[in-house]
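A single protein chain has been omitted from the complex, and every remaining protein chain is retained in its original position.
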Amino acid sequence: MKISVQTEHFDIGAETNAFIKLQNGVGAVVTFSGIVRELDDSPMTFMEIEHYPGMTEKAIRGIVNNAVKRWSLGDACVIHRYGRLYVREPIMMVATSAPHRLDAFEAAEFLMDYLKSRAPFWKKEVTQKHASWVAAKDRDEDALRRW
Amino acid sequence: MKISVQTEHFDIGAETNAFIKLQNGVGAVVTFSGIVRELDDSPMTFMEIEHYPGMTEKAIRGIVNNAVKRWSLGDACVIHRYGRLYVREPIMMVATSAPHRLDAFEAAEFLMDYLKSRAPFWKKEVTQKHASWVAAKDRDEDALRRW
Amino acid sequence: MIKILYFAWVRERIGEASESLETEAKTVAELIAELRKKETRYDMAFSDLSALHVAVDQNLTDFDHPLADAKEVAFFPPMTGG
Partner (left out) sequence: MIKILYFAWVRERIGEASESLETEAKTVAELIAELRKKETRYDMAFSDLSALHVAVDQNLTDFDHPLADAKEVAFFPPMTGG
């Protein structure tokens, strides 16, 4: 169960392969990757992600433990970066493995929904003109209700 | 929109990275990988996958087109092998990209549900003692109803 | 002349992957009835239609599908891809 909160860039494909290599007896692997995307209106200079050292890993571990309790999983992995990130760089990824695909899919969605709204990360988008904190979306809070 | 039906082994991580590299303006990438797993009862010698050349790519293309119509996707990719596969080898993968995670997740699940029951592939598990065709599961047919 | 394809255990029970047939059958169901009369191996392969799928010209369809202009008919068990 790898959990990493880091500033360093990571290679999504390499992490996916490393995760799969550890698995045994699972038929299904799901990954989700979040990537810094261009803003709709003005070019983004960079994204700054702040987090709460100490609480962050604890919160993620709690979320992963809940997923493991609820679904029949082989393993789960969460990598989340903080600091300064540029367009097209990976922000974070989750990976889940399970004997059956529905468990792997649902657990990955659950992890994402909770990481989004319950792990202490805050994103700021910095353009040449503005710097603004990303607002939490109602639909992200709503997404938690399905679990 | 990459669709590949092939006998050759493929590298899940490398395909994931190649897929992501093609994307622009998407924040969310979901992958699903199916891997040959050990049988519960007796050691599997290999899995043999048969398909319907000609129809297979056409069927997959139809499924992917339906996903693209229904969700707001950046791109989608399907790789599916046939022939003789050994334990821990990748059988297939799908990848989806989208501006928002829910689209990427739902489209990937939709692709999997349809590939499972509507693309002309048949799996046979060969052990030292037996060779048996994998039976379709009711729950796989049921899974189509949610879409 | 119509081409008939068999896959997975249907292919194994019938003992061949494909054959070409001159037929007057107007629907898939009529074609199946014709095949079942040919030989026991066909009769057995088609004994439980609920376990079979059919594609006409590479499109999944059902057993009452007409065969007018059809070039290729395929029979196979439920698919197990993914």
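Per-chain numbering from 1; labels A, B and C assigned in written order.
We take it that a contact is a pair of C-beta atoms (placed from the backbone, for glycine too) under 8 Å apart; a residue touches a chain by one contact, two chains touch by 3 or more.
Everything numeric here is computed off the predicted structure, so don't read it as measured data.
Remark: the absent chain touches shown chains A in the intact complex.
Residues of subunit A that touch the chain left out of view are 34, 49-52, 54-55, 58-59, 80, 91-92, 112, 115-124, 133-136, 141.
What we mean here is this: only the chains that are shown with their structure count from here on.
Here the chain-to-chain distance from subunit B to subunit C, counted in touching steps, is 1.
The geometric centre of subunit A is 23 Å away from that of subunit B, both derived from CA atoms. Multi-chain contact residues of subunit C (touching two or more other chains) are listed as 82.
The set of subunit A residues touching two or more other chains comprises 101.
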